[in-house]
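Handing you this structure, nothing more for now.
What you see is the complex with one protein chain gone and the rest in place.
Chain lettering (A, B and C) follows the sequence in which the chains are written, and residue indices restart at 1 in each chain.
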Amino acid sequence: MVVPLEHVIILSGLLFSIGVMGVLFRRNVIIIFMSIELMLNAVNLALVGFSRYHNNVDGQVFVFLVMTLAAAEVSVGLAIIVALFRNRQTVNINEMNLMKN
Amino acid sequence: MIGLIPFFPLLGFLINGLGGKRISERMSGIIASVVVGLSFIVAITLFGEFLKIGTPLEQTLFTWIAVGKFTVSFSYVLDSLSLVMVLVITGVGLLIHIFSIGYMKGDPGIQRYFSYLNLFTFMMLTLVMSDNFLAMFLGWEGVGLCSYLLIGFWFEDPVKAAAGKKAFIVNRIGDFGFLLAMFLIFSRFGSLKFMDVLIPQQIAQIPIEIVTAITLLLFLGATGKSAQIPLHIWLPDAMAGPTPVSALIHAATMVTAGVYLIARCGILFAASEITMSVIAVIGILTAFFAATIALTETDIKKVLAYSTISQLGFMFAAVGVGAFAAGIFHLMTHAFFKGLLFLAAGSVIHGMSGEQNMLKMGGLKQKMPTTYWTMLAGVAAISGLPLLSGFFSKDEILWNVYSSQFGGNILFGIGLFTAAMTAFYMFRLFFMTFHGDRRWSKEVSPHESPKIMTIPLIMLAVLSVVGGFIGIPESWGGHNFFHQFLQKSTQDATGYITHQYSSGLLLSENILMILSIVAAIGGLLLAYRFYVQRPDIPGKISKSLSIAYKLVSGKYFIDELYGLLFVRPLRNGSELFLKKFDISVIDGIANGSGKVMLVLGNKLRRIQTGVMQNYAAVIFLGVISIIFYLYLK
Amino acid sequence: MTLSLLFYIISTLTIGSALLVVLNRNAVYSAVLLVFTFFNLSILYLLLEAYFLAVLEIIIYAGAIMVLFLFVIMLFNVGKEQVLPKIMSFQRAVSLFLLVIFFTGVSLFTIQGVQDLHQPAGSASIGNVTAIGEALFSKYLFPFEIASILLLVALIGTVYLAKRKI
Partner (left out) sequence: MDLSLYFTRQDLWGILPEIVLLVGALIILSIELFARSQRAAMLGVGILSLVIAGGFASKNFGSSFILFQGMVTLNDYSTFFDLLYMTAGIVTMVISYNYLERKGGETRGEYFALILFATMGMMLMTRGNDLVIIFLGMELLSLSLYVLVGFLRHDVFSNESAIKYLLLGAFATGFFLFGAVLVYGTTGTTNFQHIASAITNNEILSDTLLSLGIGLLLVGFAFKVALVPFHMWSPDVYQGAPTSVTAFLCTAPKAAGFGALLKVFLVAFPALHADWQDLLWALALLTMIVGNISALVQTNVKRMLAFSSVTHAGYLCIGILVLNEMGVSAILFYLLVYSVMNLGAFGIISLLEKEEKGVNFKDYEGLASKHPWLSASLALFMLSLAGFPPTAGFVAKYTLFSSAISEGYIWLIIIAILNTLVSVYYYVRLIVNMYMRTSEETLVPFLHPLLSVVIFILAISIMFFGVLPGWLIDTVTQAARIYT
């Protein structure tokens, strides 16, 4: 392995945190969604690291499945965003608060 | 066979409940009464059988809950204690059902009314006949629910609906105690069957603190259901329901469930001296304070409501000092005369077209002779006039309070004083209603109630008069049948309590009896003076004579003195204690905690902004908390 | 050694571009920067000897998913986000604080448990197509099939929700 495992994990943690930051900071639904993709990629990175460390393929298959999920989620998510945009003409998350207490 | 007793009212409930408007008004009343009557007949038959065999009758219907080793079966048991209760519930219940046919005539929701009434009877029977705490709790909750439904029966009136809600909330506080006690019993005894729990050897193995906790929690449940301080506040408000409901639920049966609970678990309660003392003191205090409130109340049903609280206090005092049989005896006689009083009051209200204020009554004697005479029997009985039912039972309680180790002179003194007050305010009610000027307005034309209402009155009046003879005190050389009958159910409990019947007492039972007769008659005379003689005298006196004479004649003086020394401070004290305490503390806890909840709810509401990002932030906060938790570990 | 140096350089680029994805206001820039991040990640996969995944990363993420994103962005024609009155609102400050805690926590947990873990040995064969293919069609046969159903559901859902007239 080129670098110690903990470096990979910390890198993944950092990337994950940046993804979370995007979710918490951005107002544009599409970008929030991209940030979630960033989080998933961070997870994948950790998986690859662990897989390499344990020298077993399970982790990489897991990554494969996570990618599948990401693709599926993105398509459904964007479809919902499209449906919403048709009705409301906005992608600003702050304006999506019809339902609240 | 035993199962039939609760089955019939359930059947009646189903018929009336599901039939709805398809059943005619008349028919629904008949169905409801017949099913209760059938239960009563079965109960009588079983009573005979029980006397022959002498051992409790049991019937297991099915296994209710079975988890691992823990099983609760749904079974009914009839021992002497539950038999007394069953006879009272079905007997008095039957009369009240019949009375309702007349009273509720023409009400659009009469089918609903009778279905609730039958459901109530079923639940109450389940409560007293079940052989375990869990099924008892079913009945306990069930009667609460029916009570709630019946109080709010005339729901168009928001005040009445609110009264129902109050009753409901307060009862839930009591239920909390019951439930928790049940869980504690289960975790300590491993069973919820009375047979397994109420064994002296078993109880002796449990730490006394736990027993005290269990019994105090059960007592909390009992105070809620039986309207004892501090959970008494719902009962006066509960009078918003139809009067027969007040008679059945809020006088004769449901409110006595607390007394029954304690008597049923007598062995458990007797094991904890603390609990017993608490019960005795709370009981006497409730009796006393409720009586003082009743002194000046002008709403006829409110007087009866406070009187009920007061009499329940007596019952609690009785079971609190270990006189379980005496408590149940008073429960029974009380069911007779309080049921009667409520029905008679109902008859008056019916005749007065819904008027409940006694200031607008008076002089009804000629208009409603049957009601007059039956009510007189009830008033005399509750006041404890000699040889009437209330006399024997109340006297027995006072004697036990005096002689028991949990009682004492002070409690006895308060009790005796309360007995005098009882006679006073009951006769006050009686005189204000039936004697004196006719204070009702022109539009009202008081009339005697129809036969269907007066016949139950007469029967209850007979019971109120003679009902006490089954428990003639032994000091009269009598043979206290009731005591002996209940012995099986209560002897184990009384075994715990060492009565000091013989030694070290100043007064004998007979002397106490004379004292209580004096108290009763004193109260009666006082009431007579104030409310029958006085009204025409004060006017004349004040016109023609000097102040000195007033003092000498004593009329005003006594009145003023009464007002100054007796009523006002007492009333103020009681108001402070009961009503203000109600509003500030109990209502405070009931409503206030509700308000706090609502305020909290509104605070929480603000977090729910509808913006997805805030939610994500909260989720993230949760994640951080978990990380913190892990880090601290 | 050079490889590990490369790893750190690419890591820095990844972090930098990811931060820019999150922080710049223009949605199109974000999307392009995200593609760049995925390229970097793909190189990291290569360095970790996950060859198949490195290719997949480019094909799926950069090739398919990001195109979808860009397409939607173009469709809506959403340009810059409206500028908020305060760049650092209270909520953002708190969020940033929480993020720092989160990252510190994860790092601390990692460092506490794992110290200088290399796994020099081992054949690099786990990362190639054969190994993954075999795993997918043997041990992971069932999950693989479920993944196909997942895509079917996504297909159904997307068509239903996004199509103008159905």
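Here, a contact is a pair of C-beta atoms (placed from the backbone, for glycine too) under 8 Å apart; a residue touches a chain by one contact, two chains touch by 3 or more.
Nothing here was measured: the structure is a model prediction, and the numbers come from that model.
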| item | value |
| --- | --- |
| Neighbouring shown chains of the undisplayed chain, as defined at the top | A, B, C |
| Candidate in contact with the missing chain, chosen from B:V86, B:I173 or B:I414 | B:I173 |
| Hidden-chain contact residue, picked from the options B:P369, B:G413 or B:G601 | B:G601 |
| Missing-partner contacts on subunit A, residue numbers | 9, 16, 19-20, 23, 29, 32-33, 36, 39-40, 42-43, 46-47, 49-50, 53-54, 56, 58-59, 61-62, 65-66, 69, 72-73, 76-77, 80-81, 83-84, 87-88, 93, 96-101 |
| Missing-partner contacts on subunit B, residue numbers | 20, 62-68, 70, 74, 134, 137-138, 141-142, 145, 149, 152, 155-156, 161, 164-165, 168-169, 172-173, 175-176, 179-180, 183-184, 186-187, 594, 597-598, 600-602, 604-605, 607-608, 610, 612, 614-616, 618-619, 621-623, 625-627, 629-630, 633 |
| Absent chain, residues of subunit C that touch it | 105-106, 109-110, 112-114, 117, 134, 137-143, 146-147, 149-150, 152-154, 156-157, 160-161, 166 |
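What we mean here is this: only the chains that are shown with their structure count from here on.
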| item | value |
| --- | --- |
| Separation of mean Cα positions, subunit C and subunit A [Å, integer] | 6 |
| Rounded Å distance between subunit A and subunit B, as computed from the means of their C-alpha atoms | 65 |
| Residue numbers of subunit A (touch at least two other chains) | 20, 24, 27 |
| Residue list for subunit B, restricted to those that touch at least two other chains | 617, 620 |
| Touching residues (chain side subunit A, partner subunit C) in the complex | 1-11, 13-22, 24-28, 30-31, 33-35, 37-38, 41, 44-45, 48-49, 51-58, 60-61, 63-65, 67-76, 78-83, 85-86, 91-92 |
| Residues of subunit C that touch subunit A when the two form their complex | 3-4, 6-8, 11, 14-15, 18-19, 21-23, 27, 30-31, 34, 37-38, 41, 44-45, 47-50, 52-53, 56-57, 60-61, 64-65, 68-69, 72-73, 75-76, 78, 81-82, 84, 92, 95-96, 99, 102-103, 106-107, 110-111, 114-123, 126-127, 131-132, 135-136, 139-140, 143-144, 147, 150-151, 153-155, 157-162, 164 |
| Subunit A contact footprint on subunit B (complex, rising order) | 604-606, 608-613, 616-617, 620 |
